[in-house]
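Below is the structure I would like to discuss, written out as structure tokens.
All protein chains but one are shown at their positions in the complex.
Chain IDs A, B and C follow the sequence of writing; residue 1 opens each chain.
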Amino acid sequence: MLHTDHVGSYSFDPGVLPGNIEHFTGVAQVPIGVAGPLLVDGEHAQGEFYVPLATAEGTLVASYNRGMKLLHAAGGVKTTVLDDRMQRAPSFLFPSAREARDFGRWLREHFEEIKAAAEATTRSGRLQDIEQYSAGRILYTRFNYTTGDAAGQNLTGKATQAACQWIAAHHDGIDQWFLESNFATDKKSSQVNMLRTRGKRVVAEATIPDALFKSVMNSSTELMYRARQVSNLGGFMSGVNNNGAHSANGITAMFIATGQDVANVAESSAAFVYAERHDNGDYYYSVTIPSLIVATYGGGTGLPTQRECLELLGCYGAGKVLKLAEIVAATVLCGELSLGSAIVAEEWVEAHDAYGRNRP
Amino acid sequence: MLHTDHVGSYSFDPGVLPGNIEHFTGVAQVPIGVAGPLLVDGEHAQGEFYVPLATAEGTLVASYNRGMKLLHAAGGVKTTVLDDRMQRAPSFLFPSAREARDFGRWLREHFEEIKAAAEATTRSGRLQDIEQYSAGRILYTRFNYTTGDAAGQNLTGKATQAACQWIAAHHDGIDQWFLESNFATDKKSSQVNMLRTRGKRVVAEATIPDALFKSVMNSSTELMYRARQVSNLGGFMSGVNNNGAHSANGITAMFIATGQDVANVAESSAAFVYAERHDNGDYYYSVTIPSLIVATYGGGTGLPTQRECLELLGCYGAGKVLKLAEIVAATVLCGELSLGSAIVAEEWVEAHDAYGRNRP
Amino acid sequence: MLHTDHVGSYSFDPGVLPGNIEHFTGVAQVPIGVAGPLLVDGEHAQGEFYVPLATAEGTLVASYNRGMKLLHAAGGVKTTVLDDRMQRAPSFLFPSAREARDFGRWLREHFEEIKAAAEATTRSGRLQDIEQYSAGRILYTRFNYTTGDAAGQNLTGKATQAACQWIAAHHDGIDQWFLESNFATDKKSSQVNMLRTRGKRVVAEATIPDALFKSVMNSSTELMYRARQVSNLGGFMSGVNNNGAHSANGITAMFIATGQDVANVAESSAAFVYAERHDNGDYYYSVTIPSLIVATYGGGTGLPTQRECLELLGCYGAGKVLKLAEIVAATVLCGELSLGSAIVAEEWVEAHDAYGRNRP
Partner (left out) sequence: MLHTDHVGSYSFDPGVLPGNIEHFTGVAQVPIGVAGPLLVDGEHAQGEFYVPLATAEGTLVASYNRGMKLLHAAGGVKTTVLDDRMQRAPSFLFPSAREARDFGRWLREHFEEIKAAAEATTRSGRLQDIEQYSAGRILYTRFNYTTGDAAGQNLTGKATQAACQWIAAHHDGIDQWFLESNFATDKKSSQVNMLRTRGKRVVAEATIPDALFKSVMNSSTELMYRARQVSNLGGFMSGVNNNGAHSANGITAMFIATGQDVANVAESSAAFVYAERHDNGDYYYSVTIPSLIVATYGGGTGLPTQRECLELLGCYGAGKVLKLAEIVAATVLCGELSLGSAIVAEEWVEAHDAYGRNRP
């Protein structure tokens, strides 16, 4: 039996839940710490933010906070959303490769009708294009949508199913089709999503003087840059999906706090780091998150604690999703430089001794 | 300002928190639904379990529950832990490749002393071996430990730092070393972890008659197997880290509920699916999770709601971590077959319309 | 000193060589065996072909020959060219991600002018489109061309350099650009080329009755299919770029014989295998080569022995490159089924004892 002394203690009316959970029993209470001020120079997020991080891992909030201090002193984090697309990826099977190829041409010719069929099912989803990838007798596609302030996995599923039904009714000779076949890789990390974007593709970047690294972080840009080179090679050889440090930590903590679909950490944790050290010792550092899946509408965003956290960021409600994406990316950058510094300064273990449960 | 009407409502004494969070402000309340009974035939988990899933994604609990019903009818899920190792991965730089190679030999010769230096820092960590990977003038290593019931990232960090300090004191000619350089890929998915294990490597497998697929899932093993072939190719071409369906969903929901380090979803979501369809129509299906990072001690496992959820599974306290690993794997398998069936039966969208927030 | 008793023995006038080699000293004589008849049902190749294979690896010609016999009995190999594009991939650096993103928009708006600048340098190259991939302050592009009967690496290099010079002259604010930055991955295997095609994307496929496998190959489609499942998983876990058997063998031998740029084996050896076993025991098998780089004009294709081999295939001269691509793919398929059968029938070692130098 589930002891519900604590699980059963929640502060809201369960009537808000339909659509969020089945077999409801109670809640997980995940501690929230607030880090900040985070200084952001974005196109959608501007100014100082206090970032709610839900985690039980000691040191995490302190580490992000330290990074935010560094970046604040350096003039803030510049953020840019490069792309925005959510997809469903149906596959279509034919008698042979030849019909699969010809179907690809047909798809391009009937794009407008397919788009109409898809969009008839949704208020906010807009079909942008259909990518094609072929092998054997199969054509894999990616139906790319913009989805407003929703993450959009459900609405793209519904729209793409309608599109496939229209296609199957109008194109003879499809042997079989499946709504998903590992080409949108929902809840999984993939090279195709890292290349072609899933959710928001967002960059955070900054240039930090060497003196700040020395005074705030007990490290130096020379040491940081050497460690970066070694990590780049290590990651290339190990086959990692992220040549940075630990973006998943900040992303997960923000996702839990703000009601995102936390399982998307699987793909949203992928990242590309690119850094340069200038002759004057300045350190240019950027992190690109190619598959950041966030929402300010739908899913868990409207639940009580989650909504409060979105409100803290000024991200609750319509038209806020790109702002949220920028704040997440800026937060990630702060955490990258903080952990990176701790490793090269050999302070990582000491920090966990001080803050964490380094006692087993 | 953070409105804390709900975030500030928690049922426990914040005095339990040191070691878990800094700048504590309140809690995220994440809804928990319970799925089950899940029938497990493991070496550590035996019998029926009710599985707490913390999520705000409608349909998720219902979907896992449906899969558990199918597998219960099929006689349960067999689970096996194949391997168990947590690592830190320091890199060592030398003047040239030649000294790096010779250092590799020295490392093997001094393993016992290094092990002693590492283990002096920890009660439960045991250094098993040191893997070596070389390129240029760098030797990358993986220090592999068993870590008892803790996930072990902190204790392996502390032990490996001590080992590195011993090494640096006893081996001349190391130019530089870093405690991590993207070869243990904490909080990141990587081929090396999928090949060589991080945390628990655990398999769940079952053989399900075709008749059950038809009666419980409205699908068939013929259709499931065809879809599997297409998904295997799709995933190979897309460069996915998981040829299955959505293991991250179940893993994340269990991680939040039971106080795991949820950011580990980044690596724990990797999976290998292997299936066969027999001549009589039976479907053998297995899922292998090569980097499942779980704990029943340390981190968030002792927090109030998290502990209650571990107790529901009979997994709170000493000696329970392999049992928890098996239950997670069995849960994942149920979710794989449920979502897979929904896709081939074209019921996925309908399910989300019924249970989820498919309304934008 | 180079003993040139044999290296110095060549049958042609070295005056044909300018453009092919510097510091010419003589020739490597690589043995050619002919396999066939290969029965092809392509759109460009139709009928029986005798395939010249240049190799010193015993068993190779015999193995391909055996596969050709099987496929001949099964009615031949169906071949389809799915795509055709050769690229150069310049990168462009900007002060920040924001200008990089805006430059991407500018590129799309000025496509026609860029195309004109590129095509002014070439008779046969046609710029089809420019793909964009962004990270940090960098925009990576892929300039995709059709290149007629040439492989096209040189002409696309020249055309793209001209395009970049036009771009640099007309767009303010580019910090720096490089003609290549690992995004066309010439002479290297990459996921992006496997996804997006480099050279020809070509499929060979066939359906073979179980009885033929038993009579010609001493194996069975049941055994072959089981081995395929195990190989698919093995390849997914090992991170291979080709889930087939050994396409590089046939491709390399044809490349040497027919004057292709043999270093392209690095990327042309990637392949996707997709197979199905029908209820009647028939085996559908397809192999897709996503980066097959071939030419019937330019490079080594006009050298004397190389030209003779192209003529043997009816592939010398204008308008023949898709025919050659189809013959290569059909040859590969025959080799896949031959080696696959040898492994499952446990005849692989015996064959190498009989034909090869299995004696060290």
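To be clear about the criterion, contacts are C-beta pairs under 8 Å (C-beta built on N, C-alpha and C of every residue); 3 or more make two chains touch, one makes a residue touch a chain.
None of the values given here were measured: they were computed from a predicted structure.
The chain not displayed here makes contact, within the full complex, with A, B, C. Touch with the chain that is not drawn comes from one residue among C:Thr197, C:Ser220, C:Thr252 or C:Thr288, which is C:Thr252. Remark: the omitted chain is touched by one listed residue; of B:Ala116, B:Ala135, B:Ile174 or B:Ala345 this is B:Ala135.
When the omitted chain is restored, the residue from B:Asp5, B:Glu48 or B:Asp83 that touches it is B:Asp83.
What chain A contributes to its contact with the hidden chain is residues 191, 194-195, 226, 229, 232-233, 235-239, 243, 272, 274-276.
Think of the hidden chain as still there; on chain B it touches residues 43, 78, 80, 82-83, 96-98, 100-101, 133-138, 191-192, 195, 201, 203, 205, 239, 272, 274, 284, 286-288, 290.
Here is the rule we go by: only the chains that are shown with their structure count from here on.
Both copies, chain B and chain C, contribute mostly matching positions to the interface they share, with over half of the numbers common to the two.
A straight line joining the Cα centres of chain A and chain B is 19 Å long. If each chain is reduced to the centroid of its CA atoms, chain A and chain C end up 36 Å from each other. A separation of 39 Å divides the Cα centre of chain B from that of chain C. Annotation for chain B: residues touching 2 or more other chains are 191, 226, 232-233, 235, 237-239, 243.
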